[in-house]
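Inspection log for the structure reproduced underneath, given as structure tokens.
Missing here: one protein chain of the complex. Every other protein chain is in place.
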Amino acid sequence: MSAHHVVPVKTYLAVFGALMVFTAVTVAAAFVDLGAFNNLVMLGIAVAKATLVVLIFMHVKYSTRLVPVVVVGAVLWLLILFGLTMADYVSRGWLGAGSPWPTAW
Amino acid sequence: MSAHESAGKSYLEDGHGLKSWLLTFDHKRIGILYLLGVSFFFLLGGFFALLVRLELLTPQGDLLSPDAYNHVFTMHGVFMVFFFLIPAIPGTLGNFLLPIMIGAKDVAFPKLNLLSWYVFMAGGALTMYGLFTGGVDTGWTFYPPYSSLYSSSAVLPVGLGVFVNGFASILTGVNFMVTVHRMRAPGMTWFRLPLFVWSHYATSLIMVLGTPVVAITLVLLVLERLFHFGFFDAAKGGDPVLFQHLFWFYSHPAVYIMILPSMAVISELVAAFARKRIFGYHAVAFASIGIAVLGFLVWGHHMYVSSQSVYAGVVFSLLTMLVAIPSAIKVFNWTFTLYKGSVALEMPMLYAMGFLGLFTIGGLTGVFLGTLGFDVHVHDTYFVVAHFHYVMVGGTIMGYLGGLHYWWPKMTGRMYSKFWGLTSGWLVFVGFNLTFFPQFLLGVQGMPRRYHAYPDEWQVLNVLSGAGASVLGVGLLLPVVYFLWSLKHGPIAGPNPWGAFGLEWQTTSPPPTTNFLETPVIVHEAYDYESRAAGPAAETAPTSGR
Partner (left out) sequence: MSSEHSTALAHQFDSPEQQKESATLGMWFFLAQEALFFGGLFVTYLLYRWRDPSAFAAGSHELDIVLGGFNTVVLIGSSLTMALAVRAAQTDRRRQLVGFLLATGGLGLVFLVVKYFEYAEKWHHHLIPGDAFHFAGPPGERTELFFSLYFAMTGMHALHMVIGVAVLAWILKRARAGEFGSHYYNPVECFGLYWHFVDIVWIFLFPLLYLIGRHYQAGG
């Protein structure tokens, strides 16, 4: 039964190692001026780290089909929350939006 | 007593005394505990409604000060929405019936189930404490900056009470979903499930995905109020409208938490009393999920005039049109089920038919409100109040009462008086329409909501509404009397007094603690009245077969 799958210690250690490397990279990248890409790199690395934790530490790679659906569902709902909320604020600056947003400091 | 005899003991007989009820893990007893809890909060909310209608009998604000009136309509809303409408059907009928309908012994996590009731009561107690220390005057929607900076009322205990209560919802939702996924009896495939189960599953999806957002929103409000953090404070760069986004992200789907369980009941009533399978079973099942999913995409329709961008308003308006579609599919399919059905006009069926008409009015007026241009004129008027009472009372309460009248013999083993059932049903129907239809007219004429005084020309409609409310009140109180009376004096109900199809009717009234003496094996589709017509065969195969 997949639920009883025992993950080898080596795999856990490898994931830990990767997470350490990713952490070091994200700190280093923060000090380099990549313009707009700074945010993308930072988020991308965080997502990669989270994915490793979810798949290996949390055993989603070895779980029944329903579990990845729950994970994807939660992420999707977060995107709905972020996306539709920001859709309001981002479009307030557009012509004809009806309500100017206070400008940044 | 032999093991077999005690195994067949009714869940009501299995343990006596307060402790056996307060420490029960039996989903049926927990359902009864919820019934008691929600009934109490319903009466409390109803008391505040009475005060509102009394004040509004005259154009002047002569019964209550403006401040007192603000407290009254707020507490009416808080108790009704959070402590009645959201927990009522899932907590009582959902808890009692879901495991039985899927052929299980109990829910997946019985201890969490009991915990959810205690959390519900704790949230209620905190809110009552808030009530006794002055109550809240912000409206049930708690908008800042009034709620965070200016209101001197009991925002903290009431806000925390609602926050705590949210966890009861979350626990129930998690429990129901795992139960449906993992505890179905052999042969009970997803598409053999009663539509009651599909609807409660959809409700649970919303409970799990939506409630945490209102929870964190209330936390932010508490931080704002206690420590002046500034999330919603314009002076610190915060935006009060952000609160509205976060609040309605939950509170709009919450209305589907309120209506989906009622729709769950209606599916069962229509099938049972038309003696037919529901027309378009798959469509109704998928429509339930569709309502849950689409319901998360429309919250901005509560914010058209809040300074939300017009472009966002347009997007939300379009999405709002979409969410009406699955609801309409269900109403059409229930109606088509009646065609060429063998319709029995028993009490529960009358409630179902009342639902079909009143929910249609409520739902259509919801589409009107979703229309940007129209909403600008009627936002914050009595048109909105009438709309949501049509769906919440005409919809949810009709379903709740219909369900109680249908499953009361199953839950208690007793039948109630048909005469009094009919009387209260008609009083509710007539009283309800008299109360809330005039409010559509008031709204279109411009009467604002949440005001304790109004211009003279609106008095007639307000008085009609008040008269309707007293009739409605009597109609709603009567069941308390005749249901309680039936416990001692009502005729004993057999296992299947309505001759309906469904696992709950295959077991005794009341059911034994483990629901079934032997695990059922399901071989028929849901509502398979046609195959039944061939002979008095059970819907399940003997467990030794297949």
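Going by the order they are written in, the chains are A and B; count residues from 1 in each one.
Just so it is clear, a residue touches a chain if its C-beta (ideal position, glycine included) is under 8 Å from a C-beta of that chain, and two chains touch if they have at least 3 such contacts.
What you are looking at is a predicted structure, and each value in this text was computed from that prediction instead of being measured.
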Of B:Lys236, B:His377 or B:His489, the one touching the omitted chain in the full complex: B:Lys236
Selected from B:Ile30, B:Leu246, B:Ala287 or B:Val385 as touching the chain missing from the view: B:Leu246
Identified contact with the non-displayed chain, of B:Gly15, B:Gly187 or B:Pro212: B:Pro212
Positions on subunit B where the hidden chain makes contact: 104-110, 112, 170, 173-175, 177-178, 181-183, 208-213, 215-217, 219-220, 223, 227-231, 235-239, 242, 245-246, 519
Residues of subunit A in contact with the chain not shown: 1, 3-4, 6-7, 9, 12-13, 15-16, 19-20, 23, 26-27, 30-34, 38, 42-43, 45-46, 49-50, 53-54, 56-59, 63-64, 66-67, 70-71, 73-75, 77-78, 81-82, 85-86, 89-90, 101, 104-105
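Here is the rule we go by: only the chains that are shown with their structure count from here on.
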Rounded Å distance, subunit A centre to subunit B centre (Cα mean): 36
Complex interface listing, subunit B residues touching subunit A: 181, 209, 213, 234, 237, 241-242, 245-246, 249, 296-297, 299-300, 307-312, 315-316
Subunit B contact footprint on subunit A (complex, rising order): 66, 73-74, 77, 80-81, 84-85, 87-89, 91-92, 94, 96-99, 102, 105
